[in-house]
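Only one protein chain is missing from this complex, and each of the others stays in its spot.
Up next, subunit A:
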Amino acid sequence: MHQEVILAMLAKEPSHGYQLRARLREALGPLGEALNAGHVYVTLTRLEKAGLLAADDTDRSDRSDRSDRKVYALTPAGQQRVAEWIAEVSWPKPDLAQFHLKLITAAAAGLSDPLAILDAQRRELLRRLREAQRAAMAEPAHSDAALLLEGIVLRLQADLRWLEACEKNWTLRRNRS
């Protein structure tokens, strides 16, 4: 989880850590289960040290947990960082070259049948697809989490289509040799 996500969640209003966690859980649905509970607090502390947010722990109303007593707010530097992050155009890069080269080197050295490698990879992706699809169908339609899960399903489908293209190509090579 990027620090900037936590920072940007404070752009709406100053919040307690537990409020941020609740909002994350809602946005991520079943994917949020992978998040370590302490992660949000570790990140908040780090951001506070960096001067991007300020903590106010004068509110002693109801929570007894020390870290949960604090209300976090963006500093001007934090606001600046959030604005930059929103404007950034970045996208995660899937590492296709690594798999591509695995097939080529395995075939060249006779280490393994590329088609067997492809089969194993497809099995793994289909298991993930099954899981993501089930999670998506269990979510209420149009929820934030359903939209994220749809993104996962679509990416896995794209990867599986590429494996299909690989399979076609490697089958042709085998038949030619």
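Here is the rule we go by: a contact is a pair of C-beta atoms (placed from the backbone, for glycine too) under 8 Å apart; a residue touches a chain by one contact, two chains touch by 3 or more; residues count from 1.
Keep this in mind: contacts and distances are computed from a predicted model.
Colleague: Quick one: find the hidden chain's UniProt protein name among "Cytochrome-c oxidase", "Fe-S cluster assembly ATP-binding protein", "Regulatory protein, luxR family" or "ABC transporter domain-containing protein".
Modeller: Listed in its UniProt record, the absent chain's protein name reads "ABC transporter domain-containing protein".
Colleague: Going by the touch rule given at the top, which residues of subunit A touch the chain that is not shown?
Modeller: Residues in contact with the chain left out: 1, 28, 30-35, 92, 115-116, 119-120, 122-123, 125-133, 135, 137, 148, 151-153, 155-157, 160-161, 164, 167-168, 171.
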